[in-house]
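One protein chain omitted, others in place.
And then chain A:
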């Protein structure tokens, strides 16, 4: 740049007193001359407050992919955050689920009748996730959330959804990868018992801590399977079509009980 604006021109320009032609000239020069831009008189107080406003927006945490996806699906911002934050509570469970399912898959492919292990673990995987999703001692922010209007059933059901979706997805993927998954029944036979037990756990949580309720239902399941095996009855009867009907009825009844409870709560 061969020449620079003098102080007087800069002052008149900054104070909005320059005439049209001078202003045009100054602007054409300023676009390309960093030196003169720096010398332009500035209002420091304005600069500070302008930056403060800008920083408020810029510093907001960026949305994660899950939250953005939920937002696209029309979920409200706060709800999306809540759903996306839930997995942090049960990350260990999520990893454990993947490990258990991989172990069950390997076993099913390597050992004769190895599919049995999957049959009896798949129904309780979602249950354990739900048991770990809400309550004192599990959620580090429980003391805080328990005083919000969301606490209680709305939050519990929200968290249950956040757990059920990944759990059911993982189990379905594992079921499809099973060596014998020829029919639709082979892929989803575990679904009704799993949902019925989750509903049972939620119903029990009315009287006790959610984790305890989950534990009781899970132990009940394991005991039933164990006793049936000891008595010489085929535990796979738990998945027969008659049993599926019973599971469906139980699921319906328990869901109605939960809905009634939420309505009156």
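Throughout what follows, a residue touches a chain if its C-beta (ideal position, glycine included) is under 8 Å from a C-beta of that chain, and two chains touch if they have at least 3 such contacts; residues count from 1.
Here is the rule we go by: contacts and distances are computed from a predicted model.
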item: Chain excluded from display, named as in UniProt, from "Chemotaxis protein CheA", "RNA polymerase sigma factor", "DNA-binding protein" or "Cytochrome c oxidase subunit 3 family protein"; value: "RNA polymerase sigma factor"
item: Residue ranges of chain A at the interface with the undisplayed chain; value: 3, 13-14, 16, 20-25, 27-32, 34, 37-38, 40, 42-43, 46-47, 50-51, 53-55, 57-59, 62, 64
